[in-house]
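Every protein chain of the complex appears in place save one, which is left out.
First chain written, first letter: the chains are A, B and C, and each begins at residue 1.
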Amino acid sequence: MRIPCPFCGSRDSQEFSFLGQAGLKRPDPNAPDAQKQFHDYVHIRDNKAGVTKELWLHANGCRSWITVTRNTLTHEITGSEFASPLTKEAAQ
Amino acid sequence: MRYSVFSIVEQAFKGQKDWKPVWRYPEPKAEYDMLIIGGGGHGLATAYYLAKNHGYTNIAVIDKNYLGSGSVGRNTTIVRSNYQEPGNIPFYEHSLKLWEGLEQDFNYNAMMSQRGVLNLYHSDSQRDDYARRGNAMMMHGVRADLLNREQVHEIVPFMDFDNARFPIHGGLMQWRGGTARHDAVAWGFARGADSRGVDILQNTEAKQIRVENGKVTGVETSRGFIKAKKVGIVAAGNTTRIAETAGLRLPIESYVLQAFVSEAIKPLIPCVVTFGAGHFYISQSDKGGLVFGASLDYYTSYAARGNLPGVEDTIEEAMAIMPSISRVKLLRHWGGIMDMSMDGSPIIDKTGIDGLYINCGWCYGGFKATPASGYCLAHLMATDESHPVATALKLNRFETGYVIDEAGTGAQPNLH
Amino acid sequence: MSQSHRLAKGGLIDRSKPLSFTFDGKTYKGYAGDTLASALLANDVQLVARSFKYHRPRGILTAGSEEPNALVGLRAGARHEPNVRATVAELYDGLIAQSQNRWPSLAFDLGAVNSLLSPFFAAGFYYKTFMWPASFWEKVYEPLIRRAAGLGKPPVGDDPDIYEKAFAHCDLLVIGAGSAGLAAALAAARSGARVILADEGPMLGGRLLSDKRIIGNQSGLDWVKATEAELVSLPNVRIMPRTTIFGVYDHGVYGALERVNDHVATPPAHEPRQRAYRIYAKRAVLAAGAIERPHVFGNNDRPGVMLGSAMRTYINRYAVVPTKRVAIFTSSDEGYATAHDLIAAGASVQAIIDTRADATISAAHDIPHFKGAKILRTLGNKQVQSVEIELADGSTRILDCDGVAMSNGWNPAVHLTCHQGGRPVWDDKINAFLPGNLPAGLSVAGAAQGHFGLKDTLADGFRLGASAVDDLGFKAPAIAMPDTDPESLAHTPLWRVKTSKGKCFVDFQHDVTDTDIELANREGFRSVEHMKRYTTLGMATDQGKTSNISGLAILGEASGRSMAEVGTTIFRPPYTPVALGALAGHHVHKGFRPTRLTPSHQWAEEQGAVFMETGLWLRAQYFPKTKNESWLDAMIREVEITRSKVGVCDVSTLGKIDLQGKDVGTFLDRVYTGTFSTLPVGKVRYGLMMREDGFVQDDGTTARLSENRWLMTTTTAGAGKVMAHLEFCHQVLWPELDIAFTSVTEQWAQYSIAGPHARDVLKKLVDARHDISNEAFPYMACGAITICNGIPARLFRISFSGELAYEIGVPNRYGDALIRAIMKAGEEFGITPYGLEALSTMRIEKGHVAGGELNGQTTPRDLGLIKMVSQKKDCIGKHMSERPAMLYPDRPIFVGLKPKNPKSKLTGGAHFLDKGAKPSLENDLGHMMSVAYSPMLKSWIGLGIVKRGRERIGDTIRAVDFVRGTEFEVEICDPVFFDPQGERLRG
Partner (left out) sequence: MADLSLSPRSALAPFLHAGHHGAEGKIGVTLREVTACALVELTTFKGQKAALAQAIEKAFGVALPAANKSASKDGVTFVSVGPGKWLVTGEGAAEHDLIARLEEAASSLAAIVDQSDARAIVEISGHKARVALAKGVMIDLDPVAFKAGDAATSFAVQFWITLWQTNDTPTYRLAVFRSMGRDLLHWLESSAAEYGYEIDVSSHSISE
């Protein structure tokens, strides 16, 4: 597998580590149902068969956390971007 | 027909002409009492025990492919009950006990071979971890033996005891563990279920679980709607895809796990061996192939195939404990989809939707659980009560905190 | 009868290089350019192997990597390799080969008795028996089966050869260097694109090496040579002979195995035996050719029966006539080409038996020619002596011959197209499966695409080679299509001879017959996967390359389905078997994983230290004073000296992270359970870190070096994970924070100096201008200092041992020198180095948690560290650590454990039971996490978790270690065994 790193370019997947679903928002710790929200945040996943957005760390590379758009049925990758706007800005 | 030495001899003289089909190819009925989605080992076992233990015969098992087409036919065939967590121990031990009588029970030789499962340890702290596990097993009356380096050497003298990066210090042995012939398990359960009247509907894909007023009414399939009073989701790696048609969101991610077999060689490895400084496990099949695997390919996937880094990593681990197999050749490697739960342990529970039951989260340990998984889901579906050995395998345990995390790696499925 | 079957001239062998080799101990001659198979055939060795199940005599069926029969053991001793295909083993001088799976000898194999029992051994018979009594499986049945199965013997001892991994990149990878592959490579290469051309054989040319053909105005061979010469001359082309592309992986990654030195007796010094490549290709052309199909008829497995194409290969490439009186069994016009080449080589063609009644081609010369005829069976013993044929009119006759050449059409080598889930598609026009949906970037040329004629293979190659690189922005110049000599490829396959007599083998190696497939179908194993698994068809070392399609056809016939309806099983990697050693490369033995060495490693080695693995690090476990001093005695000595005088320990392996920026304090408050934003400059604080699921993931200290600069330490094992976690928290959760992380683990060599004389030792090192008195530099102080005349250093007054202790860090280049200097400075105070055993003992005496307790299953509350969790703020893991189960009063909690008898050797992993309680999961109170012999208490002590342990301080329970056979009464106590007030560390 090759992962397109927005900073380094296309690299062997062995340089990366995988975390999981992207776009999960850490709940407001002060919300009245915070514990329930945290449960969902920590445990419940879309686990989509098809195009997903997921978080990878270019661990053996530039150390950027990136959001990769990948199809879990075919492994086809159609996009990747920095997870952090700050990293993106620093990469300009 | 019953299998026996006599039937073999008889058929040898009849040119094998009178063997009967092991299962039927029935047309779906309009309605069943129970419908099982997933004709893998667990689904077939569920139907078998529903029929055998609970007297249900108006049951169907549906599978989108041929029966046994999932992980039951592509795993590394290891059977064991060497677990550490109290939520797991009784369940897996129940399973192993079922294995021990399974072949006679369903009259099919699944080649259950209790040749031992040996977990190697490579440090003092790992030895203590294994002692902790062994003692937990013994608390439940499950025999475990902590072996020192010399005792391990006696069993697997061909392994690297002298020049290894992570030297072998000893191992934890469960002699009652071993292997079984994976396909035969599916076939044995299928044959046993079919002969008790269960309809096994192959090439019948579940499209949509139909729920009305919080109660399940049946399943839309590629062969039309099938009404059912109770539906069990036993879809392993595809659990999420099925469950989401009923609006369920689960603590499950699907990952690909690779498995490997070498060319056949004469007997070398007497038992199942696992490598403690990695994630590697190996045994030798009766045909002579070395059957092995290691970690997941660490990304989520529904494609039943893996990639080269996983292949190389696995084989490096193989060579790490037994460099003498370097000239033995890899014959085939393949992948399967694993339903990884957030704590690495399974779920057998109701769902909050009346009449809908779920059996998932088998990670890469589903094969050994096959009989008990079916046994306990059958019990649950028949009685609406968890079987006593499966009370910890709750769907809501992530919310309550009663997680069963053997590895201690937390809610990160690819680390289990 | 040396080389009795060798032709006097011709072939691509080098007669000036005669080679000697042995098979089953007997010496033979061959030539450079031979394979083991061609050399055996040259010497008229027909019987080379025994089959898997029935131990039937087997010869050589093919001339390529698809060979199911002729497997041998190659080389001897530690270089022995089982299951080598004689058909691809290149001959070298001194080659040693043995036949396999036979006893006592190949010619007389007692295992052949299985053949007589074959009526009982129908497909899947073992599923129906061997069940009684249950215990007999492991003891009786299975050992018998296992001994009988298994083909070759495993190698013994360490492989003396080395293996390598390598990586290669190209625009276009061409797989197979036959006519199509060469054409594709040439077309692409002329554009300037980077091309890799790989072929499993030692020579380029494919079938052009085996069939005498014309391309343009030259012979096929000359065309190959000219093409190869041009490719070699181009700097953008890399030719990789002896290289099998074994797998297709995601995104243009191809697995390849280069057999660098399998064609010589032993690899030259410093060279590997084999090299496994990961090839990254933007595009690929698969030109893997096709595999000829055998016929399924009675005793079709007898030595002497061979594929027609293989027979032509032996004649034309190796100058060997495999058998001299040949019956041609054909369903294709190609059988006539085989007859032609046999006659040209001086062999006798006894007859052409063409299954097609309507064949239009005529036989040359005066060869007996039977249309609409079949071979019912071969006769003979260890080689064909005759065949029984059935003519179109139904009559039968016996025909003398010593060999049979089969031609039943070709199966495109579609295997690699299936590695990404592609399913081959049946094509009625060519009677074969063609590639289905292809892996991205891969196209298929020539015979692999079902385009069998030479003209088509060349045209495909030129076209697809050019279009692949045009796709990438190159411009491939047009190549004029050369003329080729005419050929006739008409065929109508006959999947089996139904009226056969005797066993009709479909899968030769696994002894699967047509009746086995029928039986599977009869028993309901109708899915092609069920049939395969029930009969084991296609599961042998050849993975069904010569058998799968016939098997599918027979299943289709038996179940009344078309080939398209039956479908195929899935081809998986590797295309041909790959040595495990090659896939591990040099990551074997000590090279399996890196070994990280500490700054004091060399010094510790000189002291005779015993080392232990800590993750990838090697750390000193203890420093034995004499050779015979045990770990326990050494540990006791090291602890006693440290606690009474002073000791030093290398703690450089702890993770160190430099954090800078104005928001570090805020950030630390969120990732640590405690509050850090209030930490004054020049101070250190202990920190506990949870995962978001509420379990502890790591602990350590963080020092505030200046207003905006902090230094965090992590556990040795947790360093990498914590770094990734912090980067996640920053980049994904809170990108608004202004922080910069840098791992500085390896910049600093760090030593802990502990004991009552720690300050005295330190004073001798620290430059005089720094005041390190207790007042000026109290417990939990930190600062930048200089030592030994101006060497920059960092000093932290922190203690894991519970003693007055400092950690001193210097730039790593001084690490070796500093340990020596510390030892020297400490000499007058009686300093000792201490290892991990002593370190562990001292922290257990102090009740500090470490690896055994930070096992990912414990919360701060479990570890008695709830007071470390600030109740005033949120942090990672806070909410999940307060789930009901975590607050459940019965949850085991951290305590100390003291045996009633101090000599009772406690053990890690023991579980706790109340006195009189029976072992059961319900009665299990918890387990022992860490143990040590405490030199201070003169007793074994332990740390563990016990249900309601804090409420039960003073109670006596049992520590039961079933697996070690010990059981001791222990008293539950406070986990801090030594100096509970912490007076020593503040001294």
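In this section, a residue touches a chain if its C-beta (ideal position, glycine included) is under 8 Å from a C-beta of that chain, and two chains touch if they have at least 3 such contacts.
None of these values were measured; they are calculated from a predicted model.
A.B. asks: Could you run through the displayed chains and say which ones the absent chain touches?
C.D. replies: Displayed chains contacted by the hidden chain, ordered by label: A, C.
A.B. asks: If the hidden chain were put back, which of C:Y31, C:Y280, C:F297 or C:F370 would touch it?
C.D. replies: In the complete complex, the chain left out is touched by residue C:Y280.
A.B. asks: Which listed residue, C:A344, C:I398, C:M481 or C:A740, touches the chain dropped from view?
C.D. replies: Within the whole complex, the residue contacting the unshown chain is C:A740.
A.B. asks: Just name the one of C:Q660, C:S677 or C:S870 that touches the chain not displayed here.
C.D. replies: Reading the full complex, the residue touching the unseen chain is C:Q660.
A.B. asks: Could you list which residues of subunit C touch the chain missing from the display?
C.D. replies: Considering the whole complex, subunit C reaches the absent chain at 162, 164-169, 194, 269-272, 275, 278, 280, 586-587, 591, 593-598, 602, 617, 658, 660-661, 737-749, 764-765, 787-789, 791, 810-818, 821, 824-825.
A.B. asks: Can you list where subunit A touches the absent chain?
C.D. replies: Residues 7-9, 11-12, 14-15, 59-64, 82, 86-92 of subunit A touch the chain absent from view.
FYI, only the chains that are shown with their structure count from here on.
A.B. asks: In angstrom, rounded to a whole number, how far apart do the mean CA points of subunit B and subunit C lie?
C.D. replies: 23
A.B. asks: Centroid of subunit A to centroid of subunit B, CA atoms only: how many Å?
C.D. replies: Taking the mean C-alpha position of each chain, the two centres sit 30 Å apart.
A.B. asks: Pull out every residue in subunit A that's touching 2 or more other chains.
C.D. replies: Residues 1, 12, 17, 19, 39, 42-43, 75 of subunit A each touch two or more of the other chains.
A.B. asks: If you look at subunit B, which of its residues touch at least two other chains?
C.D. replies: 303, 307, 399, 411
A.B. asks: Which residues of subunit B touch subunit A once you look at their complex with the stated criterion?
C.D. replies: Listed in rising order, the residues of subunit B that touch subunit A are 238, 240-241, 249-254, 298-303, 307, 309, 342, 398-399, 411-414.
A.B. asks: Which positions of subunit B touch subunit C when the two form their complex?
C.D. replies: 3-5, 7-9, 11-13, 15-17, 19-25, 66, 68-69, 73, 86, 89-90, 100-101, 103-104, 107-115, 122-125, 127-136, 138-141, 144-146, 158, 160, 163-166, 172, 178, 181, 183-184, 187-188, 202, 262-268, 277, 284, 286-288, 303-305, 307-308, 311-312, 315-320, 323-334, 397, 399-403, 405, 407-411
A.B. asks: Can you check the complex and tell me which residues of subunit C touch subunit A?
C.D. replies: 249-253, 278, 280, 440, 692-693, 724, 727-728, 730-733, 735-736, 874, 878-880, 882-883
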